[in-house]
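For this view, one protein chain was removed and the others were kept in their places.
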Amino acid sequence: MSNDNLIKVTVWNEYGDAQKAPAVTRVYPQGLHETIAGFLNKDPEIEAQTAVLEDREQGLSEAVLDNTDVLIWWGHVYHDKVEDKTAQQVIDRVHRGMGIIFLHSAHKSKPFMSLLGASGRLCWREANEKTRVWTAAPGHPIAAGIPENFVIDHEEMYGEPFGIPQPQCTVFISWFQGGNVFRSGVTFQKEYGRAFYFQPGHETNPTYHHEIVQRVIVNAVKWAKPVIKVGPLNCPNVQSLEKLE
Amino acid sequence: MSNDNLIKVTVWNEYGDAQKAPAVTRVYPQGLHETIAGFLNKDPEIEAQTAVLEDREQGLSEAVLDNTDVLIWWGHVYHDKVEDKTAQQVIDRVHRGMGIIFLHSAHKSKPFMSLLGASGRLCWREANEKTRVWTAAPGHPIAAGIPENFVIDHEEMYGEPFGIPQPQCTVFISWFQGGNVFRSGVTFQKEYGRAFYFQPGHETNPTYHHEIVQRVIVNAVKWAKPVIKVGPLNCPNVQSLEKLE
Amino acid sequence: MSNDNLIKVTVWNEYGDAQKAPAVTRVYPQGLHETIAGFLNKDPEIEAQTAVLEDREQGLSEAVLDNTDVLIWWGHVYHDKVEDKTAQQVIDRVHRGMGIIFLHSAHKSKPFMSLLGASGRLCWREANEKTRVWTAAPGHPIAAGIPENFVIDHEEMYGEPFGIPQPQCTVFISWFQGGNVFRSGVTFQKEYGRAFYFQPGHETNPTYHHEIVQRVIVNAVKWAKPVIKVGPLNCPNVQSLEKLE
Partner (left out) sequence: MSNDNLIKVTVWNEYGDAQKAPAVTRVYPQGLHETIAGFLNKDPEIEAQTAVLEDREQGLSEAVLDNTDVLIWWGHVYHDKVEDKTAQQVIDRVHRGMGIIFLHSAHKSKPFMSLLGASGRLCWREANEKTRVWTAAPGHPIAAGIPENFVIDHEEMYGEPFGIPQPQCTVFISWFQGGNVFRSGVTFQKEYGRAFYFQPGHETNPTYHHEIVQRVIVNAVKWAKPVIKVGPLNCPNVQSLEKLE
């Protein structure tokens, strides 16, 4: 089936009560995960499904993970409700080749902090302020077709210092109207898998309807798709290849 | 007190029954942690104490961590007995400035895997084989005074592929007589803290009595000492610095 | 023309008198550049041509470079004959997106040393010794289909310390029978372009006839193909985007 050539994306969203308030549903009536899956599914190379915290096995059963090439993660208020076991399975899959894209407030999620070995700390401000995203690495595949800079009219500010290890590539750096700057698009290689963090996406702002933001996420999915996926990474006892004295 | 200028090291060892068998006590009668603390304490800049899994709060109470600039970690058989809470406290302290040195089988310890976001996978062989450690980064402070290469007559083999993120510096690469190679000394920067992994040190081999191995560990302690130590890294809500329209 | 989808490779070889001696022509009758171009051209995605130092403009005219997606460089005895201008054009093209693969003794070539800002120093031994190449990063695209390790029966030894900046990825590490180890496959990102160094390939050994070596080079070409190619990178004077007080 030609279907097998598609990049299978699972868009995971905590989607708790906080996202069912009018301030959010006005922008994302079905939840922001559906908006994201919606624009991804317009790309002929991608097949996106959604999963939420309330689903069976927190939306991330073995069957779902087996069918996922790239996982997108959005969480904020309910990070603690994600079980350690769920987080560990996600990390294990990334080590084995699954790509992962962390959006916005995922910087304090269990998978983000454990996969990067990071505190995820930053400073923030909710002031619906203007942000300008600069492309610092225009040669990176995630920046393909993205202009030198672009504006999001209203966003939550996230500012440096950002508690992450040195990225493999700093693709985007954002400026916020209130004066702060932030490494807003950063990549990491985690054994077989690729990870990308992207800052924009406060739940009450229509950020995921922004055409350039959508293009960044589509690019990131294509960049993060597995080179290969492998089984569990263990520590085999092996024989000598050369003669031991 | 001049004491305050000393680098405070805590040498942590699981030190369970497996290390009280004759094959180990013959080499390390008081436990390898005491051997390591012993040679560290010969250095006038270092003050080393020891801690073991059986101690109160698994040897790593707030009071112990408050008094630790650099933590050395040796564990193997009892990784699972280390509580998640203990591991998380160690990681948190590294983010806040404490240095950490992971020795040998610590590659599968909870602090190693979570701090590096790594599987820690590798292949291994217990054949008491010769290993030759090559200095790949002779300009790194950890390599100060270390020869171009040195031999350990009998060691456990650890071989590539090693499940770690790309190191900040690959200081040492080992060859084993059976034909394998391994990045045996690698550094990482984790927010305020520095981390070093060093492969030699199987518990039944007298590796920590080896003069050059001791020199590497002393160098690593001096390199990993905190630039500064800070309080908990959180996410403050901050005011605008420039006028918002 | 469907031709436009092919990856255009130029295999550059100094190909001086030293390579026309019987010890070399016995292995590479037409020069090793022809052998390399030959196996590359068997891949349906690649179109390879060759160029040598004696060609007009040292084989690297604007027209040739305009038609090159990935440049492969083999040089040894005649590094100094490569004009600074030629080297600078190559570097400039890499910055602008062209991929480059440095083979074997290219570690002391002008493009290698200037592009990496490296001394290229290493130690060496011509003893036709066995080398075993270990795949340290099995998840990297260059390692696709490459076994955990493979043997080349007779090669020149290159050993650590290798004078390079910290690689983006250490894909391969080699062991040589005489006891040395070497980071034998390393990648670098240089603005828009990608660079790969691969150690095997002494001119009197049939290394480029080795099936796995060929697979590595084919993989490297596909990995190094430009994401995009851009014009000269200059420093434009730009207008303000926000109001200046």
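Labels A, B and C are assigned to the chains in the order they are written; within every chain, residues are numbered from 1.
What we mean here is this: a contact is a pair of C-beta atoms (placed from the backbone, for glycine too) under 8 Å apart; a residue touches a chain by one contact, two chains touch by 3 or more.
Every value quoted in this text rests on a predicted model; they were computed, and no experiment measured them.
Of the candidate positions A:53, A:181 or A:244, contact with the hidden chain is made by A:181. Per the touch definition above, the residue from A:136, A:212 or A:241 contacting the chain not shown is A:136.
On the side of chain A, the interface with the absent chain consists of residues 132, 134-138, 148-149, 159-162, 166-170, 173-175, 179-181, 183, using the contact rule stated above.
Interface residues of chain C facing the missing partner chain: 84, 91-92, 95, 108, 114-127, 129-130, 159, 163, 165-166, 168, 177-180, 188-191, 233-242, 244-245. For chain B, the residues touching the absent chain in the complete assembly are 97, 132, 138-141, 144, 149, 168-169, 189, 191-193, 227-228, 230, 241.
Keep in mind that, in the parts below, only the chains that are shown with their structure count from here on.
In terms of inter-chain touching, the protein chains here all touch one another pairwise. Centroid distances built from C-alpha atoms place C farthest away from chain B. Separation between the centroids of chain A and chain C, computed from CA atoms only, is 34 Å.
In whole angstrom, the spacing between the mean C-alpha positions of chain B and chain C is 37.
For chain C, residues touching at least two other chains, in rising order: 132, 138, 149, 168-169.
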